[in-house]
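Complex shown without one protein chain; remaining protein chains in place.
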Amino acid sequence: MIAEYLTTRFGLPEWLACGGVALVQCLILLGIMMFAAALFTWMERKVAGRIQDRLGPTRVGGRFGWLQSVADGVKLLAKEDLIPGEADGLLFRLAPYVSFCAAFCVYLALPFSNGWVAQHLNVGVFFIVAIAGLEVFGVILGGYSSASKWSLYGAMREAAQVVSYEVPLGLCVVIPVMVAGTLDLVAIGNMQRGWGVNWLVFHNPFLFITFFIYALCTLASTNRAPFDLAEAESELVAGFLTEYSGFRWSVFFMAEYGSMYAMSGLGAILFLGGWHGPIPLAEMLGLSYANHAVLGWLGDLLGAGNFLCKAFLGVAAMMWLRWTLPRLRIDQVMTTCLKYCVPLAAAMFVGTMLWTYALPGGLLPRSTPLGAVAEAPPWTAPRAARGERP
Amino acid sequence: MPLLNQPVSLSHYLLVGAILFACGIVCMATKRNAIGVLMGVELVLNGAAVNFVAFSAPFLRGDAELALGLDGHLMTLFVIVLAAAEAAVALAIALCYYNTHATIDVDQGDELRG
Amino acid sequence: MINWHTCFFLLFATITCAFAVAVVVSANVVRMAVCLIASLAAVSGLYFLAAADFVAAMQLMIYVGGTLVLLVFGVMLTARGPFVSMKITPANWLMAGLAGGALLILLLCAATSVDAWKTAAVAASAPAAEGGHTVAPIGMALLGIRVDALEQANPALRGGIAGYLLPFEIVSVHLLVVLVGAAHLARARRRRRPAEAVPDASRSA
Partner (left out) sequence: MPVERVDPELVEFDVRTDEMLINMGPQHPSTHGVLRLVLRTDGEVVSSAAPHIGYLHRCAEKIGENVSPRQWIPYTDRMDYLAGMNMNLGWAMTVEKLMDLEVSEKTRHLRVIVCELNRIASHLVAAGTYGLDLGSFTPFLYCFREREKILNLFEAVCGARLTYSYIAPGGLIADLPPGWLEACERCLGELQAVVPELHAMLTSNEIFIRRTAGVGVLSPEMAIDYGCSGPVLRGSGVKWDLRRDGQPPVARMYEDYRFEVIAQVDGSYPRDQEYPPVPPEAVVGDCWHRFYVRMLEVVQSIGLVRQAIEHYRRSAGPVSEPIKITQKLPRGEAYLETEAPKGQMGFLVVGDGTAIPWRVRARSSCFCNLSVLTEISRGCLLADIPAILGSLDIVLGEIDR
């Protein structure tokens, strides 16, 4: 534990050491989220550009427009911050931060590699799903407090959509959890070590289908096209964002990208092996704590790279869909959820249940049996309860 | 900071539960909006749930062997689930009331008064 | 030596109570809903501190993420100008305050009446960190198997430990009934949908 080390080695007061470590962790996570948001803003433009046969940003910051996000940020900060006269000022100001906090808190329980997690939670999966669901409050509040009819429409759509899609999303999350037998994300990730066939998505055909239902529900619950009804530009002007401008708007935006990345990350852990690549490179190279702490750390670093890449690819797929498909109508969104996603997810649940009962080992030959406990890095031992942010 | 050095005990949790409960009661009594009353009910239920969780934690009390253990957690879970059901029904009633009376004020619904 | 458990307890307890009071005091129903959300979210923090991690996650997921969204939905459906804030008379306030205050005093007396409740067994931070592995036992208990029965030190209490399969089943059926009933109740009015009539008319005209 770093905090203990700081107290004993440098004689720092305990509250300062613990608080400092917690603060640094928060800042690191915030940095990751901000960086993700900035990167995705740029990437969204580039992807959109490429899909539309153009170049996207090319001028700001060199050849590929690397600094476009910074330029965007500066532009947004410099814009006038408007609050409509009729709006409920307090709620209007509060709403973006509610969304942002919810999106950020997801990162608190999201492991980036074997044991690389701000707060190792026993119920990590549920915590993340629960917190991600809270993001809707910001949208509802923003939409309601704007005192604009379009915003209200956006908020109502968002509320209906997110609450509905939480059901199939929850079901899809429960299915890999059922196979893994734990709600602990680190444990679920470590179960899928070895070759790519060990990933839960290949565990059985039902889980394979579940992955796609999960992806669909993720799109809907993060409010991405073709489910972006809450901010449907051509119908609702900008939905709940209609009255927002400048910084507050950008906070909503960061929350959206942040939760996109987090949900992709959750999908990567639950289905795609988390920090384990398709080829067990770390094991082949002997990067494990059994050999040397530094080697183990390098292995984890490799794992973090794997994880970030997978989550990144998930976001890229979301962008690809966004720039390809038209938007669904609200009744179609609800039909998709209630008539297709929920029954299908329930069927997959039953299917997986029967499958694991009949074939506990899974479909494909495995390099290591599922459920083998990976060795944990020394600092993942339970830490003094620092408390969790709700 | 002596306050922060003291361990928290069961009584502290019960205190929070009591405040939640009392707030809920007052909320139910003072709100004319049907949904406001519903919120009061939610507060009351949460006050009770906090107590359940607190009673089930053995490390908060001197007589740890008397802790509710898992039973408290399970009761809290049932409270949460039933609160969800209660909210759904109450909300349906509130909306139905709103449909027929065109108001959400519970004081207006007095047709059955003898 | 700072007791982190105490710190976070104070934080969450303050948020919980302050926003609960704000729910009562606030006249605007939308703000009430917001305060309620904050209050109940902080309650889930208290659950985490009391080593009830599964319950805390459930509180966040079902209560805050589900029930309260439903509530906010209801608020927005009925939040027309005159109903957003409705005033009551001071006499009502006084009565409610008296009743609530009396109840609060009663509960506080009860909460502080037992000495064993006022002393924490151990320095509370350690079990909070270690504890909270409640997912599997809760799951087993809901299936009717109490794996924690063996850990119960008091043999007199061990006999009273029972599974929760029947309540679980009852609750699940109850939920189903409630959802069907709520859906039926809320669909109060049915009228003919013009979308069915107009295209027909235009096609056959």
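Letters A, B and C mark the chains in the order given here, with residues in each chain numbered from 1 onward.
As a working rule, a contact is a pair of C-beta atoms (placed from the backbone, for glycine too) under 8 Å apart; a residue touches a chain by one contact, two chains touch by 3 or more.
On a predicted model such as this, the values are computed, not experimentally measured, just so you know.
Student: Check each of A:16, A:32, A:51 or A:83 against the chain that is not shown and name the one that touches it.
Tutor: Once the missing chain is taken into account, the touching residue is A:51.
Student: Using the document's contact rule, name the residues of subunit A that touch the chain not shown here.
Tutor: 48, 51-54, 149-150, 153, 225-226, 228-229, 232-237, 323-332
Following the convention adopted for this analysis, only the chains that are shown with their structure count from here on.
Student: Averaged over CA atoms, how far is the centre of subunit A from the centre of subunit B? Could you give it in whole Å?
Tutor: Those two chain centres are 32 Å apart.
Student: Going through subunit C residue by residue, note those that touch at least 2 other chains and give them in order.
Tutor: Only 1-2, 5, 7, 49, 54, 58, 66, 68, 70, 73, 125-126, 128, 134 qualify.
Student: Listing for subunit A: what residues touch at least two other chains?
Tutor: none
Student: Which stretch or stretches of subunit B touch subunit C in the complex?
Tutor: 1, 3-27, 29-36, 38-40, 42-43, 46, 49-50, 53-54, 56-66, 69-74, 76-78, 80-85, 87-89, 91-96, 98-100, 103-105
Student: Can you list the subunit A residues touching subunit C in their complex?
Tutor: For subunit A paired with subunit C, touching residues are 14-15, 18, 88, 90-91, 94, 121-123, 126-127, 129-131, 133-134, 136-137, 140-141, 144-145, 152, 155-156, 159-160, 162-163, 166, 170, 182-183, 382-390.
Student: Taking the touch rule as given, give the residues of subunit C at its contact with subunit B in the complex, in rising order.
Tutor: 1-3, 5-7, 9-10, 13, 16-17, 20-21, 23-24, 29, 32-33, 36, 39-40, 43, 46-47, 49-52, 54-55, 58-59, 62-63, 66-68, 70-71, 73-75, 77-78, 83, 86, 88, 92-93, 95-97, 99-101, 103-104, 107-108, 110-112, 115-128, 131, 134, 137-138, 141-142, 146, 148, 152-154, 157, 161, 164, 167, 171, 174-175, 178-179, 181-183, 185-186, 188-189
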